[in-house]
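Here you go, one structure.
Only a single protein chain was left out; the remaining protein chains are all shown in position.
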Amino acid sequence: MDIYEDKRKRTHTEEGYELLTHSSGEGDYDFGWHCGPYWSRFLAEMRDNKRFLATKCPECGLVFIPPRQVCGKCFAEMNEWVEVGPEGELMGFTVVRFPYIDPNNGQMKQVPYTAIWITLDGCDSRYLHFCNEPDEANLEVGQRLRPVWAEKRTGTIHDVDYFEIIKE
Amino acid sequence: MIYMEKIAIIGVGQTKYEQGKPDTFAELIYEVTAAALEDAGITKDDLDDIVSISSDFWDGRTISSMAICDAIAGYGKDITTVEGDGTFGAVYGLARTLSGKFDVTLVAAHHKGTESNMNAITNTSFDPLVERKLGLDAVSSAALQARRYMSKYGLTQEQFALTSVKNHGNAMRNPLAMLPMDISVEDVMNSRMVADPLKVLDCSPLTDGAAAIILATEEAAKKLTDPAKCVWIKGVGHCSDAYRPGDRDLADTEALKRAANRAYEMAGISDPLSEIDVAEVYDAFSYMEPLWLEGLGICGEGTGCKSTEEGLFNFDGELPVNTSGGRLSANPVQVAGLAELAECVLQLRGEAGEHQVDGAKTALAQGINGMCGQSHCVWVLGK
Amino acid sequence: MGKRVGIIGVGQTHHAAKRLDASGVELIAEAVTRALDDAQLTIDDIDAIVVGNMDHFENINYVDTWAVDGLGAYMKPVFKVTTGGTTGTTVAASGYYQAASGLFDVVMAVGWEKNSESDTQAAIATCANPILERDSFAGAIGPLATEYSMYMKAYGATEEDAAIAAARARNNALNNPYAHSRQAVTVEDVMKSPMLSYPIKFLDMCPRSDGSCAVIFASEEKAKQLCPQPAWVHASVVRHDYTHFGDLEWTYMPTLERATERAYKLAGITDPIKEFDMAELYLPASTCAVKWMDSMWFCDRGGAPELVRKGTFHMDGEMPINPSGGVISTNPIGATGLLRVGEAAWQIMGKSGDRQVENVKKALCTGFGGCSWTDVMILGAEMP
Partner (left out) sequence: MPDWKDEVEEIIHDGKISVPYTWTVGSNLSRFYCELRDNGKIWANKCPSCGKVFVPPKAKCIYCYVDPTDWVELPGTGTLETYTIVNYEEPMLHPRKAPFIYGVIKMDDADTGIVHFIDEVDPGDIEVGMKMEAVLEDEREGNILDIKHFRPIG
């Protein structure tokens, strides 16, 4: 037996048996993730007061979204909250054109959509969200953006529907 | 003879074990990382190596270790992730500390058993091409092992229940344990049948929590820490059995024997029952404790239940087992093995409070990976 | 004090988009069988095993116990490590440290992935924080595209520079019988291939593959005894400094800078292009094969395009990069980083066949993944 044989093109076993696959079918793994005090406050503030709250490191002074307990670099606990945004600057974008399965529901994602990285005013890290502009030609790093708030807000990141370009 | 340079555990940290803890994974890890650093009397700058332990399945997130890189003090350091029980993660931490490349290694694990569906998660441990389709999970497969153990040696459910009574009773001494209970064999027998012969009180609970330990070379330990805080690693071994439940005799403990023998050989232990003063054994289900005690050579094959009945493993017995309350009283998967090691460290330092075993000099911890204890890891620690 | 460690055997599967003939366990067995043959060992010679992959690509929990038949791990010590894209190098590092520890003499490290078994993009999306980032995370290509756009603006790099690197790697893969994607490609072909996310095009980007790799590490005495020319490990360094995607610094590649800086220091490297005879680098897109060269101390910031254009990294250049074809030719994710280490080890052992670089004495390997994380391993023909 040649242990270096290239079997990549096989559709049947050496003896002629069909090579099978098995499908998992539908199956959801359910989770209920605790948001903890930091993300809970962040989400509740968006939901109730339409504002973005970030945390500030007592040592290096950087302001982070998502807010969090620990500044990784300083290993310092953060308890100072700072309001940032609501407007910000476009830092990066991807127009997603190739559909793929949304792991949240097992369905194909609706494409195209524009995923963005935005630096909210007063914040040192970037926030991942959406922009309603579907054409790269109209997007440019450095553009000013503002949030469009959802009417019905439930304490998720979708309490902002998307960010839109501020026209001069 | 396997020679190992001296490595100490210089710090431990644990959360309280509870259901429905509000913290995120990172917040749990920060709590135990900070606690272990404080316990060792060092700062994050003294650490040069990090091993995190987590499970993408339980966390509902692939690359689950990404959630905790900041909270585990990983910035600017060598860091890696083991998926499995804490005892195995600690083995890798030990190997890294022994490699000569690092002085001080933090090993930490988090687990939130209450945020997902345990049966669905443990079902993914079975081969999707064969056993998974039948719907097996941790509980139903354990029941198959329990029955095999009973029929091989003529054991009874009441005998298994004794371990549950003992360990829930021990938990009443441990403020971190989740299910301190004063119960009787009848209570266990009358609890709801889950998968015959296992009843609710034969099974460990879903648990949230985290734990951390800090390993150091002898030189670093001497430089950084109060000698009273140092507990020394005497021996360690891990070993896996075959995968499919049908490949194995489920009441056979050969893999555990090999893991234990390696640890004993390193530690110079020839009679574990008399030489070990306190043991933390992986009692995810009541029957596992006597079965693993047999594999550990602490009692003979088929005699684990009899020795339990005789009180050998009681808090005031010859070899107190699961003084923490065991996994039956709190089972944060992955974390469990580190919690065992932390309990051993507290015992050997004499810091175990109400659950302190007087004069404990040598302690044993044993963890498992996979279903029905396919893979085992055994640690021997000493003062 | 820890032992010196050498690589004494390497095995890999024939990689493909889908290996219908081999289950995950069979794929692992193929790589392990070949690694044992390469080292002229039997499974009894292996003292301990470490395995890694990314869980959500195949949905197998406790892979270390599931894979026992394929790994040959019955009644042996085994555990699993996993860190996303860096898993392969994480597995390699684990083989190295375990062999260095004195606990085991011969340690086999195995990485694998059956990327054909799921929608890779869906599985990758589960790496993002499910509460705050999963819905808006659009995979790795967005940040890679953006960082190269910024780099082009800042330093005059071009889309063609990336295309040169893409064509170089893809043509190298023609010499590698194991590579997944083997097609002769010109710079023009790359430029004309469909745009994925400006400026990254289809032929700039890595595929997803089914494949496995096994690498055998041995402690000093054993390595000398078992292998005429081990590939000695001179340094292993990891930097996983980021937790949140939004924190990444896009103007440079911080973890790559920090990890290589530390690794060079450990291995005594001061002039990497001169001192390394070749490199196997985890470059997920050809744009990285331009921009990231700056972050490995090969040149000053902005100097990469010139090096790429003058062929420094071609097979006949000063320091060939990815003679195997690299990640854009073969990408079974949990094995990808380990393939870098295994390929570089073969170069040092002189076993690389048609893709052999002459007289390799020192080689650089990297891994990339997670939240812009970097792993580095340096191998050498001489004992460190």
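Letters A, B and C mark the chains as written, and numbering starts fresh at 1 in each.
By our rule, a contact is a pair of C-beta atoms (placed from the backbone, for glycine too) under 8 Å apart; a residue touches a chain by one contact, two chains touch by 3 or more.
Fair warning: this is a prediction, and the values are worked out from it, not measured in the lab.
K.L.:
According to the contact rule at the top, which chains on display are touched by the left-out chain?
P.N.:
A, B, C
K.L.:
Of C:47, C:64 or C:119, which residue touches the hidden chain?
P.N.:
Considering all chains, including the one not shown, the answer is C:119.
K.L.:
Which is it among C:43, C:195 or C:299 that touches the chain not included here?
P.N.:
Missing-chain contact among the listed residues: C:43.
K.L.:
Would you indicate which residue among B:77, B:147, B:238 or B:257 is in contact with the undisplayed chain?
P.N.:
Selected residue, touching the omitted chain: B:147.
K.L.:
In the complete complex, which positions of chain A touch the hidden chain?
P.N.:
1, 13-15, 17-35, 37, 39-41, 43-44, 79, 81, 101-106, 155-156
K.L.:
Given the full complex, what residues of chain B touch the hidden partner chain?
P.N.:
Considering the whole complex, chain B reaches the absent chain at 22, 60, 117, 119-120, 123, 128-131, 133-137, 139-140, 143-148, 151, 192-198, 242, 244-247, 250.
K.L.:
Counting contacts across the full complex, list the positions on chain C that touch the omitted chain.
P.N.:
Interface residues of chain C facing the absent chain: 18-26, 29, 42-43, 56, 58-59, 68-70, 72, 74, 114, 116-119, 122-123, 126, 130-131, 134, 210.
Going forward, only the chains that are shown with their structure count from here on.
K.L.:
Taking each chain's centre as the mean of its CA atoms, which one is farthest from the centre of chain A?
P.N.:
Greatest centre separation from chain A goes to chain B.
K.L.:
What is the distance in Å between the mean C-alpha positions of chain A and chain B?
P.N.:
36
K.L.:
Suppose each chain is reduced to the average of its Cα coordinates; what separation in Å results between chain A and chain C?
P.N.:
That gives a centre separation of 26 Å.
K.L.:
Rounded to the nearest whole Å, what is the centre-to-centre distance of chain B and chain C, using the mean of the C-alpha atoms as each centre?
P.N.:
The computed centroid separation for chain B versus chain C comes out at 34 Å.
K.L.:
Mind pulling the residue numbers of chain C that touch at least two other chains?
P.N.:
Residues 59, 123, 126, 128-130, 241-243 of chain C touch two or more partner chains.
K.L.:
Give me the residue numbers in chain A that touch at least two other chains, ranges are fine.
P.N.:
Only 24, 31, 33, 35, 39, 68, 72-73 qualify.
K.L.:
In their complex, what parts of chain C are in touch with chain A?
P.N.:
The contact residues of chain C facing chain A are 14, 16, 19-22, 30, 33-34, 37, 59, 119, 121-123, 125-126, 128-139, 141-143, 145-146, 149-150, 177, 196-198, 241-248, 250.
K.L.:
Applying the document's contact rule, which stretches of chain A touch chain C when the two form their complex?
P.N.:
The touching residues are 3-4, 6-8, 10-11, 13, 19, 21, 24, 31, 33, 35, 39, 42-43, 64-66, 68, 72-73, 91-96, 98, 100-104, 115-117, 125-130, 136, 141, 156-158.
K.L.:
Residues of chain A touching chain B in their complex?
P.N.:
22, 24, 27, 29-39, 68-73, 75, 77
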